[in-house]
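For this view, one protein chain was removed and the others were kept in their places.
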Amino acid sequence: MSARLTRRFEALARAGRAGLVTFVTAGDPDYETGLEIVRALPQAGADVIELGMPFTDPMADGPAIQEAGCRALDAGMTLARVLDLAAAFRAGDADTPVVLMGYINPILAMGLETFTARAAAAGVDGLIVVDMPPEEDAPLRRAASAQGLHLIRLATPTTDDDRLVRVLDGASGFLYYVSVAGVTGSKSAAGADIDAAVARLRRQTDLPIAVGFGIRTAEQAGAVARSADAAVVGSAIVNVVKAHLGRPDLVDAVSRFVADLSAGVRAARKEHS
Amino acid sequence: MSARLTRRFEALARAGRAGLVTFVTAGDPDYETGLEIVRALPQAGADVIELGMPFTDPMADGPAIQEAGCRALDAGMTLARVLDLAAAFRAGDADTPVVLMGYINPILAMGLETFTARAAAAGVDGLIVVDMPPEEDAPLRRAASAQGLHLIRLATPTTDDDRLVRVLDGASGFLYYVSVAGVTGSKSAAGADIDAAVARLRRQTDLPIAVGFGIRTAEQAGAVARSADAAVVGSAIVNVVKAHLGRPDLVDAVSRFVADLSAGVRAARKEHS
Amino acid sequence: MTDAPANSFTQGPDERGHFADYGGRYVAETLMPLILEVERAYEAATRDPAFQAEFDDLLTHYVGRPSPLYFAERLTEHLGGAKIYFKRDEVNFTGAHKINNVVGQILLARRMGKTRIIAETGAGQHGVATATVAARFGLSCTVFMGAVDMARQRSNVHRMTLLGADIRPVHSGNATLKDAMNEALRHWVAEVDDTFYVIGTVAGPHPYPAMVRDFQSVIGREVREQILDREGRLPDSLVACIGGGSNAMGLFHPFLDEPTVRCRAVEAAGRGVDTGEHAASLTRGRPGVLHGNKTYLLQDADGQIIEPYSISAGLDYPGVGPEHAWLRDQGRVEYVHATDQAALDAFQLCARTEGILPALEPAHALAHVAEWAPTLPADHLMVMNLCGRGDKDMDTVVEALGLTAGEAKR
Partner (left out) sequence: MTDAPANSFTQGPDERGHFADYGGRYVAETLMPLILEVERAYEAATRDPAFQAEFDDLLTHYVGRPSPLYFAERLTEHLGGAKIYFKRDEVNFTGAHKINNVVGQILLARRMGKTRIIAETGAGQHGVATATVAARFGLSCTVFMGAVDMARQRSNVHRMTLLGADIRPVHSGNATLKDAMNEALRHWVAEVDDTFYVIGTVAGPHPYPAMVRDFQSVIGREVREQILDREGRLPDSLVACIGGGSNAMGLFHPFLDEPTVRCRAVEAAGRGVDTGEHAASLTRGRPGVLHGNKTYLLQDADGQIIEPYSISAGLDYPGVGPEHAWLRDQGRVEYVHATDQAALDAFQLCARTEGILPALEPAHALAHVAEWAPTLPADHLMVMNLCGRGDKDMDTVVEALGLTAGEAKR
């Protein structure tokens, strides 16, 4: 298994702070700009990079990420180009874990073996495939683990304890907790609910727990970062991309926003303790 | 029975010519003008006057007479006013037979007895009620004959010999032969057909035979007048009214047209003999 | 009816087509021979088992009869009174009861060797049914329709067009049903040889009122069988809307000699029977003659026909079938009325409680059910004829309710 993810979460644990997982759609608004954005993320404070693989029918995403996917597709992105982008990033950054997030159909179109092999070669560390619940993901899991890629499982408020056993069986890398029932970009969960959910998950797993969905501000990220091992921010970053489309300060704006989030995450446990 | 009709047809027979029956809607375009038109008809050559009783739903009439009825109704005509108009005409003309033509509903509304009594008092000689076939006209026939009014029956191209017996049983005044299957103002029947039809009718009745529907010109009237006892012209006259609406020469125009028709009728048997 | 058993309401009309003083054959002489021919042909057909078999076969396989008898459970609960059943003639092929009659008449036309079919239509349901069955038998079809009705029942105009019918817009009068019937009669007079006139309701010259009633009586016969099956007894009341009166006659007729079955027919009160803008001929009319029969008519003192008004094109007619006139005088059927507004309210009530969008015509019947049922005990069985579906009325209702269709909600 790719060691970057594990190392990164261990390092965060040692540092006594949660990580910031930043999601952007690969190639939004185009390949070059998308690559610049991703390259700037670690510097801005991202601990893990989630790269969205654009898909025409992202049924678990809200408008922000839907539109980001459309921009990327319109600009000519394909799954192969997503892997190119990941490889280009990896060429300049050996440490920051990269997780691809998306839907299964483009992966099937490339072929599970080809895709996982090329992803591994590109320096990708893990995969999140939204429409692949544990009931269906065995072939992908086999292909991924053959290439040392983590297949990251998701838990949600609807995942009860019984089901959690199933979700955790075969989970790897970290556990992604979707904190609200809804699509990406929905409104955020209450801090107390998140604390309770994370506590429940910790009773059943030692995997690091990243919490996402609906985190929009440094404060919200900070609130999550108190109990979770990482806060995932997606739509809010993508919205910054959208707000700066065609402007020369796009990459800077994203970096500034990520730096702000990162500050929120880093400050979280300090404030509290 | 009112003797005017019989006398008139006898006189025509003696004169060796057919008569001209002119139809106008009573009170078209208004009571005063309508009365003037009717008063001018005998002078212009009409031998019998058919006065249309306007009705909202004249289901046996074509557009010309429908519209004439609408004009009359819009100008305030009622059945009572039709009788007034007949009486006013009769006050100045003791000889020209007047036949009312129309539909049964306004008559029922006035009451069969009241209507026939008032019609007789107004100097009316006969009635043609289009939607009263022999099967239904017994009550009207009783009321009419009690007042000495002829109830004039109609025969059509669809009336076969068997049925003709029924039509003729109780017929009085004259027999009205509708020469085409159609509403008033349809296209006219061929002369030969009319001759044949009249010949057929004559084999079964001694009543005078008036032929109508579709006669538009002096020539057509003349053709009918060769075999029939009278030619009935309606829509063509009503069209002259319509063409001169609002013009000072309306009555004159109608008179001129009737005079023309009359000349056609009077010339018919002469030409032939 | 004069020679019918004194205690029977189902033996009419007499051999001259009269229901006491009503009915008859008040048509121009040109039509009389044809009318008599239709009568003879119809009588022969009723005696011919092959005719009945063909009629039944088409009703079963083409029209989809029997139509369901449906217990309107939520409406019954909502109104809190009589137990309400709907006779679902809206589920028939083409969407209304009209097709029952059309199938019968077109089979008759074929027997008579006629090759052209004409019809009048108001709501367009009769026109659609006629265009449909004419197409089914490869007969040419001409439909007369008031221009106003064409505008308010546009979808049915499309349907007739696609079925290959020649649609003749009628502009005279109010350009509604009465005028369409005038025009159809005028046309028929000129085409007596090859043409059969399919009248859409229990009106017109004899034998139409009796013939249409007979063809529509399948409704009541089915109800009888279905309710006996479901409830083990006859209904206590029957309710139907009444334009010309064919769906009402069809429902009532098989029950008229059952003295325990109350019958109510609901006329269109338009803006109110006292406003002058309504179509309630039995409530506000007087006997007279129109369209070949004597019956109650909306008319002025001079005997001129008064233009009717109703939001519902199928009820927008100044007369009513002669058998209804007679049943009214006999007191056997009660004639009530419902306004446009009451019908619209009932439309919505039906949609929201039962998920059924009724045509505006039966919505009038339902308006009366909504008034009457709550006053009756829970063991009272009421059957309402839901004789047509609302699809044709969508534009009218959406507009009348001031609703915004979904697409405007963005």
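Before moving on, here are some points about what is shown:
We just call them A, B and C in the order they show up, numbering each chain from 1.
Everything below uses one rule, namely that contacts are C-beta pairs under 8 Å (C-beta built on N, C-alpha and C of every residue); 3 or more make two chains touch, one makes a residue touch a chain.
Given the structure is predicted, the values throughout are model-derived calculations rather than measurements.
Taking the complete complex into account, the chain left out of view touches A, C.
For the chain missing from the display, the contacting residue among C:Val27, C:Ala96, C:Val133 or C:Ala325 is C:Val133, taking the whole complex into account.
From the set A:Ala60, A:Ala75 or A:Ala120, the residue in touch with the chain omitted from the display is A:Ala60, counting the whole complex. Of the residues in chain C, those that touch the hidden partner chain are 60-64, 67-71, 74, 88, 90-93, 95, 131-138, 143, 145, 147, 150-151, 154-155, 157-169, 347-348, 351-357, 390-391, 394-395, 397-398, 401, 403-407, 409-410. In the full complex, chain A contacts the hidden chain through residues 55-62, 66, 73, 78-80, 103-110, 130-133, 135-136, 153-160, 163, 167, 178, 180-183, 186.
We take it that only the chains that are shown with their structure count from here on.
Spacing of chain B relative to chain C, judged by their CA centroids, is 38 angstrom. Annotation: 67 Å between the Cα-based centres of chain A and chain C. Chain A and chain B have Cα centroids separated by 97 Å.
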